[in-house]
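Removed from the display is one protein chain of the complex; every other protein chain stays in position.
Then we have subunit A:
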Amino acid sequence: MRQIIIFIVRNKNFLLFLLLFCFSLGITIHSHIFHRSTFINSANFISGGVYGTVTNISDYFSLKTYNNRLIDENIRLREELLKNGISEIDSTVTSSTDSTTNYVLHRAEVYKNSYKAPKNYLLINKGSHQGIKEDMGVITSGGIIGIVENTSANYAVVQSVLNTNSQINASLKNTNHFGTLSWNEKKDYRKVQLTDIPKQANIKIGDTIITGGMSSIFPKGILVGTVEKFTFNQSGNAYIIDVKLNNDMTNVGYVYIIENKDKNEIEQLLETTENE
């Protein structure tokens, strides 16, 4: 017993170091395995408050960019209206079969954004009190941003598309072939990778990539980016496509969060089907 105590006292520095180092590694491993329940994340009142103060100040420097983005989006929406003809914006057209009515958009401001780490996250200023839940899709006028991963009362952490854990269903706009969108940290933050598109698909550089609508997170047709380069995988039966993101991930500003009202129903249905 005495020996043990002497050993502990003599090596107390090393033991404390070892304990804290293992604890840190533990948190990291925990956050990699159970990525839903990390207890050290930026959705808390301290970091939320600090980032909120900073954003309030830095917003003034980006006002022009945000305004231009809004005008661009308005122009696009107005053009769409004119194309469809004013007569169609009529209450009689909105029937119960219209699937787009199942989605509700919430707005939020980005308080923190990262794009240089292998696992990038955004912090937004809306949380469970404002109706934000896990697994909601996050977009801007320019396309997809990511998926809500953790929420606190007033903040939420969003897993960016620039995250090595990210897996999003995406498809080609022209041909409807779909694949999985992921990110390789060695490539830069302007590009994501689309895999599993079968080689039968006819791909050209510059083709548009949109979300596939195979999950209940994103509706079909949200812009992702354009094809920049493509190669084949090892077995040669599927493409590996470098997609240039339409969004500038380094400057996000304001985002929309998509709530799918039918999500519970869809998930329940899938669950019962699988159990049978």
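One rule holds for everything that comes next: a residue touches a chain if its C-beta (ideal position, glycine included) is under 8 Å from a C-beta of that chain, and two chains touch if they have at least 3 such contacts; residues count from 1.
Methods note: contacts and distances are computed from a predicted model.
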Per UniProt, the name of the complex member that is left out, chosen from "Rod shape-determining protein MreD", "Spore germination protein", "ABC transporter" or "Allophanate hydrolase": "Rod shape-determining protein MreD"
From A:Ser24, A:Asn202 or A:Asn233, residue that would touch the chain that is not displayed: A:Ser24
Which of A:Ser47, A:Ser152 or A:Asn246 contacts the chain that the document leaves out: A:Ser47
Contacts of subunit A with the absent chain, listed as residue ranges: 12-14, 16-17, 20-21, 23-32, 38, 40-42, 44, 46-47, 50-51, 54, 112-119, 121, 123, 157, 185-186, 188-189, 250
